[in-house]
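Left out: one protein chain. Kept in place: all the others.
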């Protein structure tokens, strides 16, 4: 049974997806007619509800991947292919206390909040009010805001957090904030960056060399999809060629 | 302060890495001489202890990435680049109940155990006793065995688990076990596969088409590393070209 | 000086490209006004001619790459990234006698005709009249038709050519024509195939194993472009993920 407060995903006959915290009082107005969400109470995931025009909508369990896809975005977001790797490199898990700066639309924020669980905490910093608002909206919609402490401020003054398990920085000039990062992250612990251009990567690497850091790495991740047709299996025609370079390092004071 | 029972990582002057659950009574015998681990009690991560020959070993906080790298392996393991993506697609998080079959050396098992937290559970199945033993050893060493219920049995008889949040199958002929997967996973929830050859992917896709599934996807993930030299930034000369194809789908009964 | 009969490329202020065999009598009608091509007689490449509305068009020397880009196409064409590699693997050079089947729009035909020179010959086979016509048009426009013997026929009956230096086959079921290929190509010489799907590749490989062949290879070529901005160097956002798999082998009777 699907209970109120759970995250649900509705898929239209044409594949359009709607993501909601399930509220039985809600009515969803679509091109296929009106859906009374209280009908969902009697279903399991994988089953369908009908609109008042008789069109069937599948009710599926959203994975974190689905949540990330559903984000309302005003910026280039970090993709799932990068997010998964970031989590492993930063050692994020239930109970982690992690700092993130440059939330943008909140994709990484959402993933961090998902994995730290109710025992963990995400400290997020965003300078631009319109992105902070968007981030709050995206986190609220999926019920993860309570795990995030979201501050609208420039990180130049520092994070006012100490002993973070990990830090991730997604801003244009990260080399300006390395002292702040090293001050906030626990010694011997990992931190990371996402940067779109090679020039930024070179500049960041030079700055890291001047700081007490170790284990510095640079990499990029590519994802290639295939058309899932068993008798004509082949890659899709086009793919994303670049989102950004990932840089990881570790404090060693 | 580093407390007994924590996972620690020791890095030798030449970069060799040792991963341990910290036991102050332990002595580590290395090419650089003997290390008394009780010296670590007075350190923070990022600092060094000296061997009896005066060689400095860094003590770093291992991330999940480090744990996965340290695995003793007798099989091709699933790489972090795939693991991160699998987590997101399967919606794994604190509290998840997930089934995995074909543990091999236990890399994915370890990652799943890491992320489900103490409220979650990983149900793992491995047919070959030598791999089960190896898996137990790898999980024990990093203190994650208590979150895993590891059974040595063929999955042909089914999983004897119901209502799993997600399932991941890494066996040679996954098309033989689709009924068992669909029986074990909650309706509307995701499951996935890793397969090395195109022929297997084609055969699995054909089998999935005959089952009540939706949202089937095929993809592969590539990771390219760069030499982290700011004034001569360039990709490394060689890279891994293939580990396997990932296939995801979702039960829709 | 640019002489009549040479291939020229005109580039509009907005980057639109026109490819021509230079005829001083021609007038080109464009959105920027009329260009009298006889003005080109007094120029060198790299200079500009003005339209009657005073807009400047650059006159550039087209490379083979430009010719291939300008092809009028009704099919998926083989890309320059594949064509260059095919040439090297097949050993094409001035004087080569090469067979090609499945001309499509004539991209590979054009490249082969370019490289075999006036001493060589390209024997091309195309079953569908509309593609043969298109191929003739594309080759005529760049002045290379005289090096090509283009036949509209099914290759099931064979090529009626013997002792070819190399063969390239771009048809849907190449495994049906291996005897014809082996009959036409000189012993010990190379031949190749382009195929879009994995299923086709597997089927072709199985068929090749039953024939007197050696040195069989399968590969694919990916090209990633960068934005040529010195202070913000980064890959383009998207790229072609797949055109086809290349298969090469060699007759060994």
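In this document, chain identifiers A, B and C correspond to the written order of the chains, with residue numbering beginning at 1 in each.
In the analysis below, a residue touches a chain if its C-beta (ideal position, glycine included) is under 8 Å from a C-beta of that chain, and two chains touch if they have at least 3 such contacts.
Not measured: the values here are computed from a predicted model.
The chain not shown here is touched by just one of C:12, C:47, C:76 or C:151, and that residue is C:47. The chain that is not drawn here is touched, among residues A:8, A:90, A:166 or A:202, by A:202. Within chain C, the residues in touch with the undisplayed chain are 11, 44-47, 58-66, 68, 80-81, 83-95, 111, 114-119, 165-166, 186-190, 198, 201-203, 205-206, 209, 212, 214-231, 233, 245, 247, 250-253. Residues of chain B in touch with the missing chain: 196-199, 224-225, 231-242. In the full complex, chain A touches the omitted chain through residues 198-199, 201-202.
Here is the rule we use: only the chains that are shown with their structure count from here on.
Counting the residue numbers used at the interface between chain A and chain B, over half appear in both copies, so the two copies meet with largely the same residues.
The geometric centre of chain A is 44 Å away from that of chain C, both derived from CA atoms. If each chain is reduced to the centroid of its CA atoms, chain A and chain B end up 21 Å from each other. Of all residues in chain C, those touching 2 or more other chains are 198-199, listed in ascending order.
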